[in-house]
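Every protein chain except one is present and positioned as in the full complex.
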Amino acid sequence: MIRGSKQVLKYIAERTIVYVATIFSGVTLTYLIVKAMPVDAVENILFGMISSVGAVYDPESVILLRKNLYEIFGIGGSPIESYLIFIRRVFTFDFGPSTIAYPTPASEIVFKRLPWTVGLLLASTLITWTTGNLLGVIAGYFRDRKFARVLEGIAITLYPIPYYIMALILIFLFAYLLRIFPLGGGLSIIPEKFDLQLVLNIIWHSLLPAASLILPGALGWSFLSSRTLTMQTLTEDYTRYAEVRGLPGSHILRRYVLRNILLPQTTVLALSLGGIFGGALLTEIIFAYPGVGSIAYRAIFSGDIYTLMAVLFLSMIGVATGTYLLDLLYPLIDPRVRYR
Amino acid sequence: MSGQYMLRVVNLSKFFGYGFLGRIKFPAVDNVSFDMEYKPKIFTVAGESGCGKSTLARMVLGILEPSEGTVVYKGKNIYSLKSKERRWFHREVQAIFQDPYDTFNPLRKVDAYLYETAKNILGLKNSKDMKEAVDIVLRKVGLSLEEVRGKYPSEFSGGQLQRVSIARALIPGPKLIVADEPVSMIDASMRMNILNMFKELKEGEEISFIYITHDLATAYYISDEIAIMYRGVIVEMGPADEVLLKRYHPYTKALIEALPEPSRRDDWLTKRVKPPGMEVKEFIMPGCKYADICPYREGICEKRPPMFNISNVKVSCWLYK
Amino acid sequence: MEPSLIAENLKAGYRLSTMELQKEVEIYVDAVSGVSLTLGRDEIFGIAGESGCGKSTLIKVIYGYHEPSLILRDGSVRLYGRKGEEFDIVKLDRGRLQRDVWWKHISYIPQSSMNILNPTMRIRDHFAEILKIHRGVEKDEAYREAGKYLESMGLPIDALSAFPHQLSGGMRQRVVIALALLLEPSLVLADEPSSALDVINQKVVLTLLREKQEELKNTVVIVSHDMGVHGVLSDRMAIMYAGKIVEVCDTTEIFWKPLHPYTKALIESLPRLGDKSKRIGLGGTPPDLRNPPPGCRFHPRCPYVMPVCSKADPPLCEVRSGHYAACWLYSETVEAI
Partner (left out) sequence: MAIAARFMGKIVSLFVMLYRRNLKFRLGFTIILILLTLGFLSFFSPTNTRTWYVAPRDRPPSLEYPFGTSSMGRDLFWELCASIRNSLTIAFVTAMIASHIGLFLGFIAGIRGGIIDRVLMFLTDTFIIIPGLPLLMVVTTVLKRYLTIPFLGMLISIVSWPWPSRQVRSMVLSLRERTFIHTARLSGMSTSKVILQELMPYVLGWHLVNFTNTILFSIGTESGLAILGLSILDDNTLGVMIYWALNWGYALFRGIWWWLATPVVTLVLTFVSFYLVSMGINEYVHRLVR
């Protein structure tokens, strides 16, 4: 057993408290800001119902309806009360009904679209991480070679460009000029059954959005971070001493450089995986990709606070859980930390 | 002057985080006490790296707050000084650090520190007095203002820079200087110049020194009294000749025998020595910290040995109860 | 006694670019300037000298390990294996050195720094990879041999499966020494093998090195600034000052009949337990090797300085049998200049 197991439990407990507290304060802060939105969801619905053609309502039923609606949305009563109701709901993951697609609960809408976003981002994050690291290690190891310099040049230009600007450039090149990719959307055929043709169609649609996420990543920050790490590891004492022991370059690259880079890079992976649920908001909107991001976009414009809160909450949970799991798992991954 | 001791260190301890992400607390300094009279003296704290001697030095200097115990300088607890008294304390007690190149900010000119000390602690106002005071102390260490003016630390050799550091400490005319391994970074051939300077300052300027070192040969050369530390505890304390030549405590014996002395070549090569155990385990041990590898170990060593007096040497070992 | 290594007229230094007055400037540090050295068989040879005297650079050049900024300008290094093999270290390229020479015939023990060993690899794998690459021994057989070997080095068996950071400084240094002696090379170069250790660990490590040397009857070069370490360990010694060897002789002679003024000053400045007589340190400051002083490089600080000292560089000549010194006091040809 790890020495001082009592300490380990204390550490886990502390990490959990920080985890919950961070989410709690994050949610509260967003709630306060979102609450400040002037759009009153209930009035919207009522107005929508009353003005729909041919509908006649007597006044009492409208007032009664308003009271119920306030009840359902939990915004009746004093701000404190509504806040507490909101918090209870958040942690039971029931965000109340979405104002646009009225009776259907907000969380349901979000969950329907989640697979799209997670699918896209999971794939692109993993691809970014692996290609970025591989290229980074090679470019770092053969630093003076020509191709390494070219790669560095590309990386410096791609790294600062936000992914949604990259999206525009890609649309412009591939969808407009060369027309080999669709301009947007998630599907261009009506999905009857889940067959190869459907899968191919989905992939065909998600290639361009994925590319807009992968390019600035794989050739940008992931490449640069792994290249700097490689160069640092190459100057470490243990790598130099390995050379002195007559070990061949390939062996050193594998057992010394790669091994010692993997640890910090897994941290980076864990953090970026945490960011998946947040969804690449803008890319989805630009490509009209049916993910969580486009719902959030629509929710903001239509004042659908609760769907928006669901999306924000999801991404906060993602990031916070990513860091939380990392804090717990890291000592197991890195031998140095475990048995200090 | 309150009481006959200038400095009283009473049951001083400092705990640091360690183990699984710093969760286990271990005593880097464990209940250390010693006193210094007003008579100028060089008191050495010797021990291997990691035995807690530097931590002790920082606590005495008022830089590092102790976990337990007190440091009383001329009757005042240095950790409850008011801001004006703090200036008085810095006027009386100064420090010389180990690495001269880290003692001065590489991005600042060296003489800036000399003027700062003169201005803030001596309270000199106009630049003429300050220049004069600085030049006097620089001459004492064999340098002059011209050699130092407007230069950065990188423009000096180690030995020269350490002299500037000593000069800085001399400006307020201190009564006590804590020197934390002042010569370990200096080339062997030039160490003597600085150690001789300490002796002259003790006799000439009546300044007491607390000399922190791991090098027992230099300790023997300049110190009047010496305390040997092991794993955060003083194991033996007393006049330098008695402690280093008679060597009551088993650790002091092992330490001196392990010293590579050319004259004792054959004896050094033949005698076997047991390698020390895992550091942390020994720090946490409740009883005698040296028990793990002590050849004279007995059951009683589980309990912590108090300080026994043999003639005027204090030894913390059950052998002498 | 045929030699294990002959180095002739080695000239090496560092080309650095530093920031001086906001301007990038190229400077050359003349770390080793014209050093010749012959090492015998079955002996511990000590190289002593203070910081910046070029002792570490010298053994790196002998080993043939050139860090990026280290440049070898001149000189040759010939290494002789245990069974008569001969290698010209300077001429061989890095690939040949790594495959045929390094660790098989010559090994190198770096200063005992914190992360010499691969932090993500267990100790036994450090042994296994050397045995596999240099001897083609398979993993489990290599583990057994490593276990046996570590036992002989006085290390607990469970150290094998430990990670480097779990070992104490002393243990880690003993593992490094075990690695260096694993393939029983004819020459072992050790750079300050015990300087970062406490005195007791230092004794454990150095006595171990001595024992192994006597067992293998090979040659071990110890580089250390601590004269005491040489006093108890080295059979023969060289004193270096500002990139040159100023004295070579048996260790006992150095402490009782030193010849070169620098060695004398060095020995006299060493404090000794039990002797409180006043000692005087060397005056002046070590020379700046970016533009070293002309002639003998010790002349600005030498109490016996003569006119010739600042003009010509004194050759290393044999003043007594086996006792060489590079100083005009002892050189017969002084009148000629």
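Here the chain labels run A, B and C in written order, and each chain numbers its own residues starting at 1.
By definition in this document, a contact is a pair of C-beta atoms (placed from the backbone, for glycine too) under 8 Å apart; a residue touches a chain by one contact, two chains touch by 3 or more.
Note that the structure is predicted; figures quoted are calculated from it, not measured.
Visitor: With the missing chain put back, one of A:165, A:207 or A:234 would touch it. Which one?
Guide: Within the whole complex, the residue contacting the unshown chain is A:165.
Visitor: Please identify which residue in A:29, A:62 or A:329 touches the non-displayed chain.
Guide: From the options A:29, A:62 or A:329, the contact with the absent chain belongs to A:29.
Visitor: Of the residues listed, B:53, B:74 or B:90, which one is in contact with the missing chain?
Guide: The missing chain is touched by B:90.
Visitor: Looking at A:229, A:261, A:281 or A:326, which makes contact with the chain not pictured?
Guide: Spelled out, the listed residue whose C-beta touches the missing chain is A:281.
Visitor: Tell me which stretches of chain B touch the chain missing from the display.
Guide: Where chain B meets the chain not shown: residues 58, 61, 63, 87, 90, 94-95, 97-99, 102-105, 107-108, 112-113, 116-117, 119-121, 165, 168-169.
Visitor: Could you pull out which residues of chain A are in touch with the chain that's been left out?
Guide: On the chain A side, contact with the omitted chain comes from 18, 21-23, 25-26, 29-30, 33-34, 36-38, 156-157, 159-162, 164-165, 168-169, 171-172, 176, 278, 281-282, 285-286, 296-297, 300-301, 308, 311-312, 315-316, 319-320, 323.
In this text, only the chains that are shown with their structure count from here on.
Visitor: Using the touch rule from the top, point out the two chains with the most contacting C-beta pairs.
Guide: Max contact pairs: B-C.
Visitor: Let me have the rounded angstrom distance from the C-alpha centre of chain B over to the C-alpha centre of chain C, please.
Guide: Computed from C-alpha means, the inter-chain centre distance equals 32 Å.
Visitor: Go ahead and note the Å separation of the Cα centroids belonging to chain A and chain B.
Guide: 55
Visitor: Hunt down the residues of chain A that sit against at least two other chains at once, touch-wise.
Guide: 340
Visitor: Please name which positions on chain B make contact with chain C in the complex.
Guide: Interface residues on chain B, with respect to chain C: 48-50, 157-160, 187-196, 214, 216-218, 220-221, 244-245, 254-256, 258-265, 268-269, 272-273, 275-276, 278-279.
Visitor: Going by the contact rule at the top, pick out the chain C residues touching chain A in the complex.
Guide: Residues in contact with chain A: 63, 65, 67, 97-99, 101-104, 107-108, 110, 113-121, 129-130, 133-134, 163, 165-166, 179.
Visitor: If we count contacts the way the header does, which residues on chain C are in touch with chain B in the complex?
Guide: Residues in contact with chain B: 50-51, 154, 168, 170-171, 198-204, 206-207, 210, 225-233, 251, 255, 265-266, 269-274, 276, 278-283, 285-286.
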